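For this view, one protein chain was removed and the others were kept in their places.
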Amino acid sequence: MAGNSFGQLFRLTTFGESHGKAIGGVIDGCPAGIALDLEQIQAELDRRKPGQSAIVTQRKEPDTVEIYSGIFEGKTTGTPIGFAIHNTNQKSQDYSHIKDSYRPSHADYVYDQKYGFRDYRGGGRSSARETASRVVAGAIAKQFLGNIQINAFVSQVGEMKLDKPYQELDFSLTESNPVRCPDPEMAQQMEAYIKAIKKEGDTIGGVITCVVQNVPVGLGEPVFDKLHARLGEAMLSINAVKGFEYGSGFEGVKMKGSQHNDAYNTDGTTQTNRSGGIQGGISNGMDIYFNVAFKPVATVLQSYETINKEGEKVTAQGKGRHDPCVVPRAVPIVEAMAALVLADYALLARTNKI
Amino acid sequence: MAGNSFGQLFRLTTFGESHGKAIGGVIDGCPAGIALDLEQIQAELDRRKPGQSAIVTQRKEPDTVEIYSGIFEGKTTGTPIGFAIHNTNQKSQDYSHIKDSYRPSHADYVYDQKYGFRDYRGGGRSSARETASRVVAGAIAKQFLGNIQINAFVSQVGEMKLDKPYQELDFSLTESNPVRCPDPEMAQQMEAYIKAIKKEGDTIGGVITCVVQNVPVGLGEPVFDKLHARLGEAMLSINAVKGFEYGSGFEGVKMKGSQHNDAYNTDGTTQTNRSGGIQGGISNGMDIYFNVAFKPVATVLQSYETINKEGEKVTAQGKGRHDPCVVPRAVPIVEAMAALVLADYALLARTNKI
Amino acid sequence: MAGNSFGQLFRLTTFGESHGKAIGGVIDGCPAGIALDLEQIQAELDRRKPGQSAIVTQRKEPDTVEIYSGIFEGKTTGTPIGFAIHNTNQKSQDYSHIKDSYRPSHADYVYDQKYGFRDYRGGGRSSARETASRVVAGAIAKQFLGNIQINAFVSQVGEMKLDKPYQELDFSLTESNPVRCPDPEMAQQMEAYIKAIKKEGDTIGGVITCVVQNVPVGLGEPVFDKLHARLGEAMLSINAVKGFEYGSGFEGVKMKGSQHNDAYNTDGTTQTNRSGGIQGGISNGMDIYFNVAFKPVATVLQSYETINKEGEKVTAQGKGRHDPCVVPRAVPIVEAMAALVLADYALLARTNKI
Partner (left out) sequence: MAGNSFGQLFRLTTFGESHGKAIGGVIDGCPAGIALDLEQIQAELDRRKPGQSAIVTQRKEPDTVEIYSGIFEGKTTGTPIGFAIHNTNQKSQDYSHIKDSYRPSHADYVYDQKYGFRDYRGGGRSSARETASRVVAGAIAKQFLGNIQINAFVSQVGEMKLDKPYQELDFSLTESNPVRCPDPEMAQQMEAYIKAIKKEGDTIGGVITCVVQNVPVGLGEPVFDKLHARLGEAMLSINAVKGFEYGSGFEGVKMKGSQHNDAYNTDGTTQTNRSGGIQGGISNGMDIYFNVAFKPVATVLQSYETINKEGEKVTAQGKGRHDPCVVPRAVPIVEAMAALVLADYALLARTNKI
């Protein structure tokens, strides 16, 4: 199966290149009867769009979603939801630095090798522009999920790490600053740091933490489709992601079993939650939380050496309007992918018992 | 789709509970014409089997694989390969501490909630015994992959971390010690540490690093089925895994783009390899390397408090023969899952161009 | 998996309701490097469009396809091909006879039961308008298939049956008449008959025969995904189809094995072809041929009795512009679905051997 679909029952297929006519997708398997708030879908898209603050790319793309099907009289009909976001910012640009040479740590070289050639305009299909379609689908998945709350936020930029447990954070503050860090003080420092990095023409990596609350017990399909395995795949499929951990994660390896185990309360909840809300690949009703590591954006606005198609050394110059740090705009993408996973597993869980 | 299949073209489906009659699986889509070394398959299985050293569980299970189909005159026929490993160690055991109460940080509780009841013997389907089937399939995938070399090893146990770059290690030493750490000195320390942990009746977590070499350029299917996304899902589907990172991983978030980018040599290789052999979800021909975090085994041979099915507090006692640290035996499992992913993508890559 | 995708490697997902904003789809897995003739795609769509002759529906829909992605500098890029056909004929119509009552032998009732409500405008998703997306995808599949020739034609209308073997027909005549029957004399009789049926406000069924030539040996994936099983599924998924047979078909049941068997020539071809080009689910290089039975269109322009949502008897009147016989316009749809099946299996066949 080609790689542009995600999910089994609640299933998204996306299409579109960065500078083609349109990007978009089809959501198949969305149950009938959801009263969709279309403004909420656009609002999610606006959280991801370029130009929203001084610390993100200054490209101007309105990113207006047009829904073609699957909704009637305000409700989902159970038939596929087709949608498109037309590219309106396709001015004839100068791509000479991309067309014939390979940008380091970009996908230019491997696309050429794999497919024989590539749509080089703005990165083509390998551009993170594709994730806008995911945000649309995720916004619909969120509305299907109802009470399940998904809150992602920036928890690290470069070396700057928010070391508070998520329980001490007020998620309502996430959108109050351009970094999308719910700790206002840390947010301010991160913002200043990103601005400094931007001034250098450089970029910096970061971490997004995501917390999912009110998850019913029983989501996840052992043995291969464990809930956290699919969440991990979902996150790792986002551009620039290099790592995923949930619950105690990489820190948990240092612990002894007697310390790490989560003791039960009499209602089936646990006193601690190092399991991260998932045991044996199945949600246990506790909060699910995980971290997603993003590398620094590969496009730096500096001069660099690389090779061209002929394998000759060339010097190129990074240009254009790019994000100095990808995590602020990636927060809604992480939430969208989490929503897609949970919607899919919520449907699958309906089939477990007679 | 139910969750017991992995892969699209080279596809494994597994079955079996810890203490049922047999575990096993079906490999569908394995190409015809592979001259299979059956002893090599059994040898991989022996790397995973219980009782192989003093630092792993002392259960005695021969774990002999029986292949039912798909091979004729020593070669794969292109038809599905069915196989089983009969459980020979099913003595009537005392399961009273498992049957009616829920072991902390085990899947007992969620299986009961999800399915209404569970096969409690030895953990049933949630037992890591299931991974033996993966090792069988992975051994066949390895033979299909030919020159592609997959080497996993233990790089961390508790706080003890092997800090050498993998290039300085001699993978031929991995099997020379029971820990499966290719650094003999570190291996000795880890072994002593695991023995001490075992004496306490406790357990400890660890990290496995995996290196894949001689990978052709072009494996991976954007945008959702990126090569590292599938590798991550594969690893996260292994029992006790809490995290996955590849290339620069979580450390990469601290770097600037100008430092992180991998400059090209004229032959398309790169001077550094922070990308971990994958760009845009597609292999670039450089070594693929990644880390997999394992939590400490949940079964501790100590007394603990928990709840029973009725939600009443009970005191229980961990018993049986369990691994004090899961990583030594998980090394062949990590390799097997990596082999399955690569075999699948090697087939998919045949369909990319006219 | 929701039901709006077809194919495994060459995979079409469609969306859209009869009277929504647009219908369309995504083709995922189309190999890179096909120099696409876009006019040919539109030409196929024109073969299906309403209003093309006196014996089909007189609705006026230009059905212009707009391709959004996956093509660059005239060639497929290996990335998904998104496309849409905007509905331009959405005048506010009178749907009162459809909205609250159920048309006999239509899907109105079952959609309401299954999904809770339905988009009743023009049949919504159950309308054959959806098949326009299939024709677009099939036209691209045909171009991928190159030398493989797919020729469908009308072989029966009501009792009127073309009894010549297909070898005696000149497929270049199929498009020479509005019925799409390559026998001019029979075509004329069929046309007159359909006109008479139309005058009555009635409809009539028919059969389409399809012949596929120059198929390489080896397409088809036993045991469930036999080539003819997938062809059958493909055809049965077209609106109004009631039956499928290939090779000797239903007539073959009357024969003895000694009569039915196809003897081999020394080059591996067979002297007869009752197998219909497929043995054991795998193409053998001979012509593939099959018949597809279409019921009479359910919408008759007559008065009829039915029930409304409340289960009360009501009298309704068929109206609108409908096809008196569906087979002439279904010829390109049959070809498109055959092309999609063959494209998928041509890719799968690349993975059979080492």
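Order as written gives the chain letters A, B and C; numbering starts at 1 within each chain.
As a working rule, a contact is a pair of C-beta atoms (placed from the backbone, for glycine too) under 8 Å apart; a residue touches a chain by one contact, two chains touch by 3 or more.
Note that the structure is predicted; figures quoted are calculated from it, not measured.
Q: Among C:G33, C:P62 or C:G218, which one is in touch with the chain left out?
A: Of the listed residues, the one touching the omitted chain is C:G218.
Q: Decide which residue listed in C:I148, C:L169 or C:V207 touches the omitted chain of the complex.
A: C:V207
Q: From the list C:F10, C:Y68 or C:Y111, pick the residue that touches the absent chain.
A: Looking across C:F10, C:Y68 or C:Y111, the contact with the absent chain belongs to C:Y111.
Q: Tell me, which residues in subunit A touch the chain that this view leaves out?
A: Touching the chain left out of view, subunit A contributes residues 1, 8-9, 29, 31-34, 78-79, 144, 222, 347-348, 350-354.
Q: Spell out, residue by residue, where the missing chain touches subunit C.
A: Here the touching residues of subunit C are 1-6, 8, 14, 102, 104-107, 109-111, 113-116, 125-126, 130, 156, 158-159, 197, 200, 202-207, 217-218, 220-226, 228-230, 232-234, 236-237, 239, 242-250, 252-268, 270, 274-276, 279-284, 291, 293-300, 302, 304-307, 311-313, 349, 352-353.
Q: Please output the residues of subunit B touching the missing chain, sorted low to high.
A: Within subunit B, the residues that touch the unshown chain are 1-5, 8-9, 11, 13-17, 20-26, 28-29, 32-33, 66-70, 72-73, 75, 77-82, 84, 114-119, 124-125.
Note that in this section only the chains that are shown with their structure count from here on.
Q: Quick check: how many Å separate the C-alpha centres of subunit A and subunit C?
A: 39
Q: Quick one: subunit A and subunit B, Cα centre-to-centre, how many Å?
A: 26
Q: At what distance in angstrom does the C-alpha mean of subunit C lie from that of subunit B?
A: 46
Q: Name the residues of subunit B that each touch 2 or more other chains.
A: Residues 1, 8, 222, 352-353 of subunit B each touch two or more of the other chains.
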